[in-house]
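Let me give you the structure first, and then I'll get to my questions.
What you see is the complex with one protein chain gone and the rest in place.
Naming follows writing order (A and B), and every chain is counted from residue 1.
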Amino acid sequence: MSGKNFRRRFVIAVPNLWLILFFMIPFLVVLKISLSEPRIAIPPYSPLWEWVNGNLKFNINFENYSYMWEDSLYINAYISSIKIALISTLLALLIGYPMAYYIARSPEPRRSILLLLVVLPFWTSFLLRVYAWIGILKTNGILNAVLLWAGIIDEPLIIMQTDVAVYIGIVYTYLPFLILPLYANLVKLDDTLLEASRDLGASRISSFFRITLPLSMPGIIAGSMLVFIPVIGEFVIPTLLGGPDTLMIGKVLWGEYFSNRDWPVASAVAIVMLIIMIIPIMVLRSAQNKGAEI
Amino acid sequence: MKLRFTPIMALLGFLFLYGPIVSLVVYSFNKSKLVTVWGGWSTKWYAELFANEQIISAALLSLKIGVIAASVATVLGTMMAMVLVRFKRVRGKSLMSGMITGPLVMPDVIIGLSLLLLFVAMEALLGWPSGRGLTTILIAHITFCMAFVTVVVQSRLSDMDDAIEEAALDLGASPTRVFFDITLPMITPALISGWLLAFTLSLDDLVISSFVSGPGATTLPMVIFSKVRLGVSPDINALASLIVLVVSIGIIVSALLMRKKR
Partner (left out) sequence: MSEHILAAETKPWREAAAKPFVRVKNITKKFGDLAAVDDVSLDIYQGELFCLLGGSGCGKSTLLRMLAGFETPTSGSIEIDGQDMTGVAANLRPTNMMFQNYALFPHMNVEKNVAYGLLREGVPKGEAMQRVAKMLDLVKLDGFASRKPHQLSGGQQQRVALARALIKQPKLLLLDEPLGALDKKLREETQFELIRIQEDLGVTFIVVTHDQEEAMTLSTRIGVMDAGKIVQIGEPRQIYETPDSKYVADFIGSVNIFDGEVDVAAPDLMRINTAEGPVVCEPLAGLTARQKLHVAVRPERIKLSRQPVEAANTMRGMVQEVAYMGNLSVYRVQLAGGQFVRVTAANGLHDENPISWDEEVYIGWSAAASTVLTQ
């Protein structure tokens, strides 16, 4: 009997210990370093405690946080990140919902093929797909070439290195993340509910807004959170497609670590980011509990 | 009215999804480096790509990391999925479930920074990991990939009829036997998709690798990123086209295999 118990404990312990060590504890380390000061040392921050002149000294200070609070760059970056994430999520929803709906209502084999088509880009490199937009959106890129040639515009559009390019890039790369959970929800919707609604006199549009839309809420929420939460911390897209005034907190964090070599501030930035994301994460968890599938 | 609106929106959506990919492939054959000038069909960028040692060795490293990370992540992720779905009377299941959701939504910069800081602290305390490179990238990738594997396997396990596993128990098989004889064969498709998902995520990762990597361990995304920061580079187009080709073949093959099974 103890053999069986050991095996069971082993299976429970191994993945959980791994996650605790390599996922949870790192957050504690980040927290600790966010409370230290930068030092010319290896590693480049003050330790939590050290012996100074024979006395034990604790180095905990909130300098990094007050520094962030005072410099408007950080606050603006947070606000800008949330704003960009919100707008991108909405745009993705506007484009993705009809797509998910159409696929869910399609008969086989069309449905499987369409799903395959939605998923295929996801399996190709994220980085390369963002790169593709550089060639399209830049001033002497494909889009401008086509529009100029067709006579639709006289001067090339400046899209590259603006917020617009970032929106396009985000919606483009995150679209499958929104479509898939939404599709999973819509495909389970009982057709007979809509039939009942029509039978009772509601129009198609009315049936959609009163029956389908509310019932697809868990899918909408799950899909939206899978876009909103990671986009807040996005780095690649604003770096490749955005400009110097595209403020996103992911860029800021990267810069603090790689350019400024300021580990404590980078950590503080990360901690605040985590705090901001707690609420949307809780929203996602509650949608998951209500049966939304990722 | 919905009948006409949705198909049009869907069509536009798919055009939006595939347009850039098509442009990547087309321009990989453009002799001219400029996008506005069509210099004629040429495969010279493919030749340049294969002659580029930096890219080739980075690609090999990424593949190596991908295979190892995906395999370990599949094992760990499956264990977690079993615990969450099949094990009864486990305390703290909702905490575990929350923990496994984390890597799914956490921004890469946070995962990358936090893991780097952990490795540095561990090195200072224990002497391991000594320096950053292949090992640290592997650990990082396994960590976030296993979450995805768990989701995939979990979904398959909860759809499965557990009466079949009960039948095996009833016939005298020990729980371990039941897992290897019955459960494993039945979740194999999920294991394969999980592995492929983990492999793709690992291969594609830029941010986390950048944080936790070290001298001598440059992955393919890191090389690509440094190149494209400077602008369009057709040999990257060639690389992209090759990847699209491989992925498309893979997906078509797997779709045909699934068709055959039915």
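By definition in this document, a residue touches a chain if its C-beta (ideal position, glycine included) is under 8 Å from a C-beta of that chain, and two chains touch if they have at least 3 such contacts.
Since this is a predicted model, take the numbers as computed values, not measurements.
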Check your understanding: The complex has one chain that is not drawn here; which of the drawn chains does it touch?
Key -> B
Practice item. Among B:S32, B:Q54 or B:S174, choose the residue that contacts the chain missing from this document, as touch is defined above. Key: B:S174
**Study point:** Candidate in contact with the missing chain, chosen from B:G40, B:G127 or B:P185
**Key:** B:P185
Point to revise | Positions on chain B where the hidden chain makes contact | key: 161, 163-164, 166-175, 177, 181-182, 185-186
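What we mean here is this: only the chains that are shown with their structure count from here on.
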Practice item. For chain A and chain B, let me know how many angstrom lie between their CA-based centres, rounded off. Key: 16
Check your understanding: So in the complex, which bits of chain A are touching chain B?
Key -> 4, 7-8, 11-12, 14-16, 18-20, 22-27, 29-30, 33, 43, 95-96, 98-99, 101-103, 105, 112, 114, 116-121, 123-129, 131-136, 138, 140-142, 145, 172, 175, 204-205, 208, 225-226, 229-230, 232-236, 239-240, 250, 253-254, 257-258, 263, 266-267, 270, 273-274, 277, 281, 284-285, 288, 293-294
Study note, to complete from the structure: Within the complex, chain A is touched by chain B residues 1-2, 5-7, 9-10, 13-14, 16-21, 23-24, 27, 34-36, 76-77, 79-80, 82-83, 87, 90, 96, 98-110, 113-115, 117-118, 120-121, 124, 139-140, 142-143, 146, 151, 155, 174-176, 196, 200, 203-204, 206-207, 210-211, 221, 224-225, 228-229, 231-232, 236-237, 239-240, 243-244, 247-248, 250-251, 255
